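For this view, one protein chain was removed and the others were kept in their places.
So, subunit A:
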Amino acid sequence: MKQYGGVIKPKTKRAKRFLDNRAPKLTENVKNAMIMKGGNTSMTVTQALKDIYALKKPSAVLYKKKNITRPFEDSTSLEFFSKKTDSSLFLFGSHNKKRPNNLIFGRLFDFHVLDMIELGIEKYNSLSDIKSSKCPEGTKPMLVFAGDAFDHENEHKCLKSLLTDFFRGPVVPSVRLAGLEHVLHFTALEGKIYMRSYRSLLKKSGCRTPRIELEEIGPSFDFILRRTHLASDDLYKTAHKQPKALKPKKKKNISHDTFGTKFGRLHMQKQDLAKLQTRKMKGLRKRRGPAAAAVVAGETSLKTTEVE
């Protein structure tokens, strides 16, 4: 019997299924995001939250009420909310004089804050500002990160990982080729991060691979990196640990060489080489009787003549 560590012990099958869905698993569910507002928000921030909710639907919850907390100081209410809605990503929007139009992207591990990054919105165009036909909800977007800052700087690396986690959607084994419509492009340049969202049109080219034309649709942000809160290295290590069962099973007796040839190894029992079945050559068989004796005598006489 599984131990349900929480307060609730399920009494119906439906409740048991619900709790099993939320329990730790080998392959996990899509990460849910909770989008919430702080004590004071501006029009820009509320609109931005709504747009990102539209991008992240259906695996996101948008809270309407204001929550008077400061994530960088006290994260207990965030953790409480995440337990209630089983979300491991959050987006907290706020606005004050010191940090205008502030968005905090963050993620949790085991319902405790893992890392969070604060981005300030400098320029913002919402979904409704840009008039064009939009992608359907729930399309898996293609993500592109441009700029060497994403490779060299620690905070940018963390931001890259966080944004990938946030926007990637469910992990699928295959994708419809015609359905690769949505592209999110992040550029890191001069301390700023530009986020643009395009719809990709697959045009005919001479060969099988189509030519891409882009059309801007979704929200476009000009972010500036503010505070960050990163986890310690060993917490990151624990969070990234994959269970052993997921590792691909190694098949024994199979090896590959440098050219990619697959070698297999067969194990046989010990063979008596004297009794091996080979091709029979009649001429080489041992002869019996007077014929054999004559041959032997002839040989010995030859030897004696030589000695002399």
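The rule is simple: a residue touches a chain if its C-beta (ideal position, glycine included) is under 8 Å from a C-beta of that chain, and two chains touch if they have at least 3 such contacts; residues count from 1.
The working rule: contacts and distances are computed from a predicted model.
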| item | value |
| --- | --- |
| Complex member absent from the view - protein name from UniProt, among "Peripheral myelin protein 22-like", "Histone acetyltransferase KAT5", "WD repeat-containing protein 46" or "Ribosome biogenesis regulatory protein" | "Ribosome biogenesis regulatory protein" |
| Contacting the left-out chain in the complete assembly, out of A:Thr44, A:Thr85, A:Ser126 or A:Ser161 | A:Ser161 |
| Residue, one of A:Glu190, A:Asp234 or A:Asp272, that touches the chain absent here | A:Glu190 |
| Residue of A:Lys64, A:Lys97 or A:His240 in touch with the missing chain, whole complex considered | A:His240 |
| For subunit A, the residues touching the chain missing from this view | 1-3, 23-26, 28-29, 31, 88, 107-110, 114, 140-148, 150-151, 160-161, 164-165, 168, 171-178, 180, 183, 185, 187, 189-190, 194, 196, 198, 200, 202, 205-214, 216, 236, 238-243 |
